[in-house]
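Have a look at this one.
For this view, one protein chain was removed and the others were kept in their places.
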Amino acid sequence: MRYIPHTAGDVTQMLERVGVATLKDLFVEVPESVRLKRPLDLQELASETELLREFKALAAKNATPETHKSFLGGGAYHHFIPTVIDQLISRSEFYTAYTPYQPEISQGTLQAVFEFQSLICQLTGMAAANASMYDGASACAEAVLMAMRLTRRKRVLLSRAINPRYRAVVATYCRYLNLELVDVAVADDGRTDLDDLKAKLDDSTAAVVAGYPNYFGVIEDVAALAEQVHGAGARLVTAVAEPVALGLLKSPGELGADIVVGDAQSFGLPLAFGGPYVGFFAVRQKDVRGMPGRLVGETTDLEGQRGFVLTLATREQHIRREKATSNICSNQGLCALMATIFMSLLGKQGLREMAEQNLAKAAYARQQLSAVKGFSLVFNGPAFNEFVVRSEAPVAEVLTSLEKVGILAGIPLGEDYPELKDCFLVCVTEQNQREEIDALVAALQGGAA
Amino acid sequence: MTIVGTSGLVLNEKLLFEHSDPGRKGYSLPKLDVPSAELPAELCRQEINGFPELSEVDVVRHFTRLSTWNYGVDSGFYPLGSCTMKYNPKVNEAAARIPGLAGIHPATPSHLSQGILELMYRLQSALAEISGFARVTLQPAAGAQGELAGMLVIRAWHEARGSKRTKVLIPDTAHGTNPATASLTGYDVMPIASEGILTLEEVEAHMNDDVAALMVTNPNTLGLFESNIEAICKLVHERGGMVYCDGANLNALMGIARPGDMGIDVMHFNLHKTFSTPHGGGGPGSGPVGVTEELIPYLPGPGVECDGLGVDCDKESYRLESANADSIGRMMAFHGNVGIMVRAYAYIRSMGPEGLKYASEMAVLNANYVRARLEGVYDLPYKSRSLHEVIFSDKDLEGSCHTLDVAKRLIDYGYHPPTIYFPLVVKGAIMIEPTETESREILDEFCDAMISIAGEARDNPDLLHQAPIRSKVRRLDETTAARKPKLRWEEGG
Partner (left out) sequence: MEFPEEFKYTEDHEWVMVEEGLAVIGISDFAQDALGDVVFVELPEVGVVLEAGKAFGVVESVKAVSDIYAPIAGTVEEINDELVDAPEIINTSPYEDGWMIKIRMIDASAADNLMDAEAYQALIAEES
């Protein structure tokens, strides 16, 4: 076994030193009655060559943006991934290290996390960001829990225009915490319905959660939401599933959001069938001590050199146990590093340029598609790189016929939104060339309908 | 003794933001091939204040230098108790990067994602076999989220039966995540004392009709097997409760004994511990959860199902089954940390059934070898046979030296320190988990270092108090960091 270095001689000598005769004797405290008396029923081991052959065979059965023209988004985005990222995170000092509990030999991780926190603050317009959460959905759930703790209120309003899977995760986290979750309707423009929000907001409301952009790709009026939410003494949680948009849009912090969460998968992380991605979580200064998750802070060492440490740890489970702000321990450290490298490479200009390309490509696709007979656009609010298309022909048939010509045209919305059962969500990024968009349009024109 | 720790060549490096120069560029995008578009001006920001502007070279050097300030498993021995810092096989990394596995969108229809679904199905089946549970969900992102899923499942089972129990029993040796999770599930925590291991009497004294579950770790955080586990599970069941097991220490038991066979109802796995996936400086991990037949309906969804028979499923027969009405719902936006699952499955395939059992045997042998070599030099508070890890304390240390000083001095010798001050029941705990991937030679060198440090504590305690002296930075001022938190870079600040 190439991962286990013991020779037969080592084993004999070590057993002798331990003072037992056989390996089985090491397990004397495991009662005979619970011992497994047969070999594990698993496949025999595969050599490295066999393993890779087997995995490549499995990989060949999957459709990806390399095999298909893909317009799938909905919280996971196909973006440009600079080569540098994988080269750097493959340095094993990064990926084989544990959580930086011993700061003297973890300064690399710690400084990178400090930079991640700083970049997220700049991007979101907030005062403090943590070291990462599992994904955007769980970050959203943690934001709801935080708002509940800070306001000591028990009612939470969720815009129906946020990612339905984020809503589902919020519901799971809150399942037994006596919290009332209330949906807020979507207006005709695809934004959260401000009248419905007004009707449902009251002085027992802890938080209101809205997307930015929302699940339909529409850019919410965060300032208007904030005004209403703050009027009721509640916190506005902004969930950003597509942070590329923040290269162009005003920051949620500037517009009045109290907690900004989201997923930074768009920043250099492969699609990987949904994970690992990386949730981010940013707050205003006054709420720092109520945050979940790890935080890195700057300090100095004995000799006055700058250094970084995990800090404000008394919020966390290993110290505060049942009173902790969250049970989170491991987060998505390496993914946060990937996003940090991405943001460093793209920088001020690059993120803006990338956002502009997404905006332009989606606008072009939207315009072309809306001209195809049998298809129409559903929402007219300002949009970023996704939009909802209504089809006269059944959605499943349309999507299946497009798959046959190598196009993954979008995500059907009927399961999550019965009123949109004749609609699908289309995403266009800088990775979609004009020819791909034109092919999608041509396929829809040519009988997919 | 060879001391591998040296100061080496370590280069200084500024923060990203301090390198930035307006106009520098580290990316390339294709020329826009469609007409440009604009958003209403009132929606747009001017620029992202403070965002860096760097060349590709700047970025590569920056992070390369940062990486050299870190210690990883590939740098050397990492005996961090409870964390199972075993070697992270390189083929796993290659497997996870195969484009057909790394590039698939989570909303891809099932018939176009058969390969990844098959892999996930095979992994969940293998984990079920290793642990003795009827079904495994792969969705939770890490151990703590697995705990949350598992405890929600237990609560959902109680609620379905109209049971309104309010408490969870947790031994004093538990990881902090256990009480934090119980609390997040809406339960009150009732700590119970252990005497190294849990006794039936102690559980019996607390297990009443208001207790929903007992949360155990087996082997526990003292590295001891809970040998009363069968009787304890039976008792808890008789009194209407469930038993949750924190699977952090499964590395001691693969192929030896299965938690599902002991009467445990729910357990989470840590793929980033037992199944060799890298810790990534704090994640991503993956925390699948196994349950008994009775609890399957409550598992989070969607899960991977197969219409055929296990790994011999016909092609195109794997599918994502939406959560049913009893399910606790979704834990993650998509299907969990699939990239980590690919690595873990590659590990299981590379090891095979005998290899996994051998890994557990060697992990336990290594821990006991370290114990045999250090007993008498360091105080050993619990004398029962250790499994995969061993806990010492600083009680016998001379020269006013404490566990923290030993830990910091180990850095000078070139080792990552063990877990310290945990579990809380041992004052000044030093928790060593060598894992199976370390050779006798490495363990001997480490033990020599530990013995040498105990001698230094006696003869020259200042060496410990001043340590580390060879690291990039010396001991850091954590007090000021907490009193005046500086959590981000600010221009001019």
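A and B label the chains in the order they appear, each numbered from 1.
FYI, contacts are C-beta pairs under 8 Å (C-beta built on N, C-alpha and C of every residue); 3 or more make two chains touch, one makes a residue touch a chain.
Quantities reported herein were computed from a predicted structural model and do not represent experimental measurements.
Trainee: Write down which of A:182, A:319 or A:371 is the residue touching the left-out chain.
Mentor: A:319
Trainee: I need the residue numbers on chain A that touch the omitted chain, in ascending order.
Mentor: 289, 313-314, 319-320
Trainee: Considering the whole complex, not just the chains shown, which residues of chain B touch the missing one?
Mentor: Against the missing chain, chain B presents residues 421, 478-479, 482-483.
One rule holds in what follows: only the chains that are shown with their structure count from here on.
Trainee: List the centre-to-centre spacing of chain A and chain B in whole Å, with centres computed as mean CA coordinates.
Mentor: About 20 Å separates the centre of chain A from that of chain B.
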